[in-house]
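Every protein chain except one is present and positioned as in the full complex.
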Amino acid sequence: MRNTACLLVSCPDRKGLVAAIADFLLAHNANILHADQHQDREAGLFLMRVEWDLEGFDLGLHRFEEAFSPVAAKHDMTWRLALSSVKPRLAIFVSKFDHCLADLLYRHHAGELYCDIPLILSNHPDTHWLAEAYKIPFVHIDVTKENKAEAEAQQQALMAAHHVDFIVLARYMQVLSADFINAWQNRVINIHHSFLPAFHGAKPYQRAFERGVKLIGATSHYVTEVLDDGPIIEQDVVRISHRDDLEDLVQKGADLEKVVLSRAVKWHIDNRILVYGNKTVVFD
Amino acid sequence: MRNTACLLVSCPDRKGLVAAIADFLLAHNANILHADQHQDREAGLFLMRVEWDLEGFDLGLHRFEEAFSPVAAKHDMTWRLALSSVKPRLAIFVSKFDHCLADLLYRHHAGELYCDIPLILSNHPDTHWLAEAYKIPFVHIDVTKENKAEAEAQQQALMAAHHVDFIVLARYMQVLSADFINAWQNRVINIHHSFLPAFHGAKPYQRAFERGVKLIGATSHYVTEVLDDGPIIEQDVVRISHRDDLEDLVQKGADLEKVVLSRAVKWHIDNRILVYGNKTVVFD
Amino acid sequence: MRNTACLLVSCPDRKGLVAAIADFLLAHNANILHADQHQDREAGLFLMRVEWDLEGFDLGLHRFEEAFSPVAAKHDMTWRLALSSVKPRLAIFVSKFDHCLADLLYRHHAGELYCDIPLILSNHPDTHWLAEAYKIPFVHIDVTKENKAEAEAQQQALMAAHHVDFIVLARYMQVLSADFINAWQNRVINIHHSFLPAFHGAKPYQRAFERGVKLIGATSHYVTEVLDDGPIIEQDVVRISHRDDLEDLVQKGADLEKVVLSRAVKWHIDNRILVYGNKTVVFD
Partner (left out) sequence: MRNTACLLVSCPDRKGLVAAIADFLLAHNANILHADQHQDREAGLFLMRVEWDLEGFDLGLHRFEEAFSPVAAKHDMTWRLALSSVKPRLAIFVSKFDHCLADLLYRHHAGELYCDIPLILSNHPDTHWLAEAYKIPFVHIDVTKENKAEAEAQQQALMAAHHVDFIVLARYMQVLSADFINAWQNRVINIHHSFLPAFHGAKPYQRAFERGVKLIGATSHYVTEVLDDGPIIEQDVVRISHRDDLEDLVQKGADLEKVVLSRAVKWHIDNRILVYGNKTVVFD
């Protein structure tokens, strides 16, 4: 495990941006391990991700902001620094379907997801056994129409108490309130079991079956106030045929949901996603 | 090239259907080359395709209907007999985009599509050169808001004159009238440049680009009165990324359109598609 | 869960086979739920799988063999009857890599794999915790060059004691002896982490990386005496790029291995695989 820093930048596109960042890092003896940039010509936007080894880097990280601010100010940069030594803290929300939860917990255990998982939060007790197998704290908060505001207050308090950095809705069958979502902008990842924008909303497999599509899909995205409309992080599809009944679709779809969600979570953890407008850039 | 017959059957599902058809064919010494059946439990429907060698088959084809009718009547079968010796006759409708046309003409030339193409019909003269290269008659009929009914009458007359069996809309940028479509039920194949039902209607690549999807698709389907809503025959997708601009989507999508349309045309020619409700069964 | 029977037949291809089987089943009032057949013209072989509801079937299963034998004898059929009420018994062999094991155990728990798993057998103690989480007996048998014959004798004894029907090598890093394999013909499923026949043998990811391929694959197959050469059941691939180092290949490959192995196991359980020559037919 290398000890690295990663700088994410977005700003209006203009000349000299790569040079400005590369020169700043070179001036502090950074050994760049990976750099990737993207220009959205239509939006006039420049987006960059650069990662370097902290060994030999001669700028103390507590002084990074002070040192980089003039560069950023000159070019109107929005930026963020992330350190590989700081593990982000993930809370998983789940209901009864447990395939995505089981998948995430196994990947975390296997070292694929470099994060801490301080808690699993569910509106049902059913997945408690999985949390136990992987030794992750599990909290059951019942959510009904009547107690929704109160339940969300409890959830928010738990997020704060556990210093949670981001939330994954691993087939969490409740719609979060606008207040909740706005407090966690670009930090709540959902998996929707269709190829969005097709079949947004309820019962996507049922509707895909009825429409007679030849492929079914899954979509991971950041949650926004508009249901199933947030910036798409990843999508994938699998072929079905007339031989597949609804139950087959659900089972084939579950495999998709697992990989599509886990890729999004991994990329989020690795600071490879930049959101702009209602789109994402996923750096290689 | 074998000399074969192909029977397509659909009827209410019940016991003894496979036996009834297999016994009938055996009684006339048929050598079955390929058989495939499907039961839609929900719809209570039985669908079958069976193909046999005509060598040794002792029932004259002019007497097939008479001989098979009692079996069909007993089981309420809707059926159709197709002969490999009879090439279906295809008319291709096209506008200015010529990639699907070029692809179909090449495949026809290479022997992949076992049909005759008596004419190409276009509302623009642009693709005339392709028709010439492949020695297919080309007719240019201008279509405007004002002359649409008259233009369709001309088109229909040409279809009749050339004994056309089915029509392929190879990126034909005109909406056919309900009258026209109803006269050609399940015999007009369209290619739509999106993963339906996502982005039905106009400018699907533009809208896919704006939504920030990570895959784009194409869909071939039989045309019905409701735009982009007919029974889906085939779909496929290709991965895109933030690096792809709208022009890249159009180019990547063109490759999809070609394969998705040509598969549908081939399966239609090979009598492998059965439509039921708003769905298709594509027999292997 | 329906109570069904499934008949698998292979025999020399000739006229009247479908009729013979369909008539036999109809004579005993079978309600056919699913039928699929395949003819390998080159090999002159007919292969069929037919599944029917046992409700209403008027032939006692203890008398099936007696009743069907004349039909089978007349057409030189090799056949096998399988009942949905009889769960096959699976033993999983594993070493240290636990991703395929974790995946199979979760799928079994979720009801995707309709079998019993009486034991997990490993040459290392590392995966014991997973067996415990899913409450499956775990036996650790150390295997070395010196004790291999003895270890296999122990393994065989355990297979017998637990009435094991088939074995899955879920990344089991030992080569089984010819004697062992011959005792379990077409009943040991392996997952190889390459697109066979490319990179058979050791270190396939390393060799794929060195060769600079643009896709990596995984292959599930029945084990035969020749290493990585048995009948292929399923294969799949995933795209990689120059940005992926060896560790990325291992991680992307692990996801492939899981789905490719679990599909093979599911199809084996569902009696959908017929082996002929060194190939498989996987019925839809």
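For clarity, chains are labelled A, B and C in written order, and residue numbers in each chain start from 1.
The rule is short, and it goes like this: a residue touches a chain if its C-beta (ideal position, glycine included) is under 8 Å from a C-beta of that chain, and two chains touch if they have at least 3 such contacts.
Not measured: the values here are computed from a predicted model.
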Checklist outcome for this item: Contact with the hidden chain, among A:Gln37, A:Ser84 or A:Gln174, goes to A:Gln37
Checklist outcome for this item: Given C:Leu54, C:Val71 or C:Val237, the residue that touches the chain left out of view is C:Val237
Checklist entry - If the missing chain were put back, which residues of chain B would it touch? => result 98-99, 102-103, 106, 110, 112, 133, 241, 243, 251, 255, 259, 284
Item to check | Sites on chain C contacted by the missing partner chain, in the whole complex | outcome: 38, 40-42, 195-199, 211-215, 217, 231-237, 241-243, 245, 277-282
Checklist entry - Since one chain has been left out of the picture, which residues of chain A touch it in the full complex? => result 15-16, 18-19, 22-23, 25-26, 29-37, 39, 239, 284
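By definition in this document, only the chains that are shown with their structure count from here on.
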Next on the checklist: Interface check for copies chain A and chain C. Shared numbers divided by all numbers used: above half gives same, below half gives different; which is it?
Outcome noted: same
Checklist entry - Per the centroid of Cα atoms for each chain, what is the distance between chain A and chain B, given in Å? => result 42
Checklist outcome for this item: Whole-angstrom distance, CA centroid of chain A to CA centroid of chain C, is 36
Checklist outcome for this item: Going by residue number, chain B touches two or more other chains at none
